[in-house]
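Below you'll find the structure, written out as structure tokens, and then a few comments.
Right after this comes chain A.
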Amino acid sequence: MSWSGWGLAFNFLIFPGFLFSAVVGLVLTWVDRIVSARVQYRRGPPVFQPFADLFKLLLKQTIVPDGASKTVFLLAPMLGLAAMCLTSGLLFYVNFNPQGSFVGDLIVLVYLLGLAPLALVIGASASRNPLSAVGASREMMLYFGYELPFLLALLVPIIKSGGAIRLGELIVAQQAGGPFLYSISGVIAALIVLFTTQAKLGYVPFDMAEAEQEIMSGVFAEYSGASLAVFKLTKAMMLFLLPLFMITVFWGGFGDWWAILKFLLIVVLVVLMKNTNPRFRIDQALRFFWFILGVFGIVAVVLAFVRL
Partner candidate 1 sequence: MREAEAGLRELIPEADVFEHNKRRLYIRIPREKITQAAKFLHQERGMRLSICTGIDTREGFEVLYHFSEDKTGTMYTLKVLAPKDDPKIESLASWFPSCDWIEREMSELLGIDFPGHPNMRPLLTSDTDWDKGKYPLRRDHERRAEEHED
Partner candidate 2 sequence: MSEEQKSTKTRRIVPIGPYHPLQEEPEFFKLIVEGETVVDMEINIGYNHRGHEFISPELTYDQIPFLVERICGICSNSHPLACVLAIEDCAGIEPPPRANYIRSIIHELERIHSHLLWVGLGGHFIGYNTVWMWAWKYREHVLQVFEMITGNRNHYAANKPGGVRRDISKEQVPQVLAALDLAEEKTKLLTNAVLDDPVILGRLANVGILTKADAIAYSTVGPTSRGSGVPWDVRKDDPHAAYAEVPWDRVVFEEGDVLAKAKVRLLETFESIKIVRGCLENLPDGPIEARIEEIPPGEGIGHTEAPRGEVFHYIRSDGSNRPLRHKVRAPSFMNIASNVVAVRGGSIADAALTLAAVDPCYCCTERMAAFEDGRLKYTWNDLLKLSWQKTERLREKLK
């Protein structure tokens, strides 16, 4: 892989960027749905289901609600999608090419992952729907909620690798000294990231921003057709990329075939968590993230300093 010209375009659009991660992400949403169905004594949809959903949405009418600012409303989904494509490119590049990563790409990645909820907030605010506004404010609050323990948890691998903020160094350190997960601080940090993943994906118990029963799909309420499809695609890609990120940072990267198994394990864990919990209230979620996970995050950081 190269960082220039056509290669870059290929990386961004086909592999591992847009197309590849989209297809894998969509298959993963099927995994999500089939596992949910089996937990609930149902059969679940066929494997092509997410693709049918997507094609249908892409070709349906896209309505811009009255009073919404058209440009922002329609561009917001693209922002999230672009961020995810970049994330995908970056993650794959550093995993297959640990020496080639640049300084601070971990921080870039954190911000890229933050762009997806931001896109939701922007889009929902642009739609001028009171329910979407409630959803947007919830999404924003949730973002502030989980970002603090998330960053604390990410400090753990940084400390363990001796202050590296390059993903490549993290991977190299793990290949040399074993994954960071296999230590007390690593387990705590990984659990925090797992909960954050749940929240970033907008899955139960942290789906209050798109609570269908309370605020009619909240942030998505006014989206239809292609723009909704882009949001769904972004979510699907996140379902692919967030566990991948977790493996990269905590579980030794995906240099070997075991990574696939680790990856599926994380996805199934996320789906099971989704199906065995009711939705939190937003204040409960904030309390959970700040006062429980935040404290655990600090504990993990301290433990990491004393090399536990």
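The rule is short, and it goes like this: contacts are C-beta pairs under 8 Å (C-beta built on N, C-alpha and C of every residue); 3 or more make two chains touch, one makes a residue touch a chain; residues count from 1.
Inclusion criterion for the candidates: all candidates are chains of the complex that A comes from, given by their letters.
The structure presented is a predicted model; accordingly, all values stated were derived computationally and were not measured.
**Q** Using the definition of touch given at the top, pick which of 1 or 2 touches chain A in this complex.
**A** 2
**Q** Can you name the residues of chain A that touch candidate 2 in the complex?
**A** 36, 39-42, 59, 61, 130-131, 133-134, 137-138, 140-141, 144, 204-205, 207-208, 211-216, 275-284, 286
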